[in-house]
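Every protein chain of the complex appears in place save one, which is left out.
Coming up: chain A.
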Amino acid sequence: MSVQKADVVIVGGGLMGSATAFFLRRRGQSVILLERDQIGQYASGVNFGNVRRQGRFLGQLALANRSWALWKRLPELIDDDLEFIPSGHMRVCYREDEIAELEAYAAAPEAEQLDLKIYRGAELHERFGFLGADVKGGSYAPHDGHANPRLAAPAFARAARRLGAQIEERTEVAEVEKVGGDFHVSTTDGRQFHAAQLLITAGAWGQKLSAQFGEPVPLDTHGPQMAVTEPVPYALPTVIGVYTKIAEEVIYFRQIPRGNIVIGGGFRSKPDMLNRRAAVEPRSILNQAEQMRRLLPGVGNLNIIRVWSGIEGYLPDSLPIMGPSGTVDGLFYAFGFCGHGFQLGPGVGDVMAELLDTGRTTTPIEAFSIRRFAFPAAQRSHAS
């Protein structure tokens, strides 16, 4: 049996795995990335494409800022265009008390770099004249924006490959074990890959691997619900998203310079994990149409030409699993980004590469440790 060796084996070729492979190569580490299907096929390639920092868990903003700095260095950083536009992001709400919450967020010290500005009343509707009358206020993030998720992970993987990373698509992991100081990864096609360090970036399948090392996590899977309209003249550069606690009202949209309006949010669907397919639920599309008419009344003249979904991993606290294993030396995780991983991607790659290379990182990620799920199941059900 042939054995291939590297400093690091990465399991899972989404944006996190691909970006980590890229940054590890820049640090001179040898990398083998194993992807069961195609690079960026599930969550990474089908999400909304929000390069948004505002609204995140405040403890995640340091990581988001690090990632934003990398987004700003595109396309030079990877010599590929991800259609990133720092066009501004507007988080709007339908209720006065929600404006107060947006204000509190904007005032938090962690959000300082975001330069958030709160709009309300006449000033809001003058600046964003296309918004519906129901919109009462909003928080504007001038530096946030959007990009094309279909291109991102494959572009990072190609850049990593150009730097010498070994990227293996259509390569399914059969078994992972630690033998002495090395991880032995065998694949269903009978190959063996050995490395002193192992990184699990397997998204919605991440917990299957973490469980093998005695670290199960309560990961749930959801299919995002996305739609796109036919193209119309480019007039809405700002990404708009609704801040609300009502699931039906969650809607966000962005127009791309080609003219199409991409829409996401509302209900989620349950993916078929056996066939690895996720459908868009018809009620999601109807709800999106209704919510869009409320948010952007002019949209009624348009048609939805296509809808899609994908497979995302969620944790109960809406935070990812990121960092070293709590039980096994040399084992690291970055998965389960709960539908908000796209903006973080380059930053996660950079941080994980730093962590694998140096054993530490300057960006705080303790809040995302897998150890938070390490206490007994009985206790966990009380906690939730």
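One rule holds for everything that comes next: a contact is a pair of C-beta atoms (placed from the backbone, for glycine too) under 8 Å apart; a residue touches a chain by one contact, two chains touch by 3 or more; residues count from 1.
Definition applied: contacts and distances are computed from a predicted model.
Note on the omitted subunit: UniProt lists it as "FAD/NAD(P)-binding oxidoreductase", one of the names in "Paraquat-inducible protein B", "Cell division protein FtsQ", "FAD/NAD(P)-binding oxidoreductase" or "RNA polymerase subunit sigma-24". Shown as candidates are A:Arg52, A:Arg91, A:Arg158 or A:Arg268; the residue that touches the absent chain is A:Arg158. Remark: the omitted chain is touched by one listed residue; of A:Ala43, A:Val173 or A:Val280 this is A:Val280.
Annotation: of A:Lys5, A:Arg73, A:Lys270 or A:Arg306, A:Arg306 touches the absent chain (contact as defined above).
Contact residues of chain A toward the unshown chain are 38, 45, 150-151, 154, 158, 229-230, 258, 279-282, 285-286, 289-290, 292-293, 299-308.
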